[in-house]
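The block that comes next holds chain A.
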Amino acid sequence: MTNELTTWLDTLLAELDGIEVRRTSRRRLRVEVASDALPALLELLRGRASFVHLSAISCVDWIDAGQFELVYHCWSYEIQSLVSVHTRIPREPGVYISVYDIYTPAAFFERDIHEMFGVWFEGSPDLSRFILTEWDGPPPMRKDFDSEAWVNQHFGWQDYHPDWLKDLEARGGGIAVPPNEQRFSRRTVDET
Partner candidate 1 sequence: MDWLSAMRLDALAAVDFHWLGLVLELMLMPLIAFVAGLGLVLMLRKIAARLQRRVGPPLLQPLWDIIKLHAKETQTSHGLIHEIGIVMAIGGYVAAVTLLPVPGMNGLAQQGGLIALLYMTMIPSLGLALGVGQCANPNGSIGISRALTAMLAYDVPMVIVIFGVAFHFGSLNLVHMIAAQQAGGVATWGMVQMPLLALAGLFALQGMLGKQPFEIYVAPAEIATGPMVEMGGKFLGGLFVMQCFQLYTGGALYVTLFLGGGEHWLTFLFKVFVVTAIPMTIAMVFPRYRTEDMVRLFWKWPTMIGLLGIAFVMN
Partner candidate 2 sequence: MRPENYEAQRQPPSYDYELNIGPNHPGIEGNYAFKLRLNGDRVIAGRADAGYLHRGFEKLMEGRLWIQNLAITPRICVPDPVPMEVSYCLAVEDLCGLVVPERAQWLRVMQLELSRIAAHLFIFGGHAATTGMYTPMFWGIADRDLILDLFEEMTGGRVYHIYNIPGGVRRDLPDGFGERVTNTLDYLESRLPDYDNLLFTNQVFVHRARGCGPISQQQALEWGVTGPNLRATGLKFDVRRDDPYLVYDQLEFEIPTEAPGDAWARALVRRREIKESIRIIRQVVARLPTLAGPIRCPIPNPLAWNVPAGSTYTRVESSKGELAWYVVSDGGERPYRTHVRGPSQMHAVQVLEQLAIGCRIEDVAQIMFSLDACPPEVDR
C-alpha cells in the first residue's frame, strides 16, 4: 500500500513545473523549489498529499553564494515519506514568508532561525527573542560570526599555571601542559 502511495506521490510531484525532485532513498525525497513557489508547494503537500507533520525547518548560511538555504522537512503519516523542500533566498536582506498558516510548528522554527540567522519571516506570529533574550551581538549562527574571537574578547580563561601549581610541577607533579602545547587555547599566542 505504501508503495502505491509513494508512486502516487512521485507522479503528483512530477506533474509540477519549476521544481526538481530527487528520491534519495525509499522514504526520502529531496525537492528543490524557487523561493516564491515554496508556500504553494507546501500547501499542496499538506492539503493534497497528507504531509501534515512539519518535522523541522533548517537554515544553512551559504555565505560564499550570498544565500540562505531554507529546508522544510515534511512527513506524511500515510505515505510514510519525508519530503525535504529546499529553497534559497538572498542573504541580504534575508526576508522570507512565514508558513505558519500552513504548519503551526513553523512558528518555533522561524523564531529560532530569526534569532540565530537574522532571517525575517513575514507573517510569523512571534519573532521575539527566545533563547538569546539577553544577547546583543550579531546573530550567532551566521558564518561571519566568529565565536572564538567573541570568547577571547569577553571571557577570562582559567589560569592553568597558578603559582601553587608551579611549585608542584617543579617537584615533578601536577598536570604540566606547556602553554605552547595547549592546542585549543587561544591564550598561547599572547603568552608572555
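Keep this in mind: a residue touches a chain if its C-beta (ideal position, glycine included) is under 8 Å from a C-beta of that chain, and two chains touch if they have at least 3 such contacts; residues count from 1.
A word on the picks: all candidates are chains of the complex that A comes from, given by their letters.
Quantities reported herein were computed from a predicted structural model and do not represent experimental measurements.
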Of the listed candidates 1 or 2, the one touching chain A in this complex: 2
Residues of chain A that touch candidate 2 when the two form their complex: 24, 27-28, 52-56, 58-61, 71, 73, 75, 77, 80, 82, 84, 103-105, 107-109, 112, 116, 130-134, 140-141, 145, 147-148
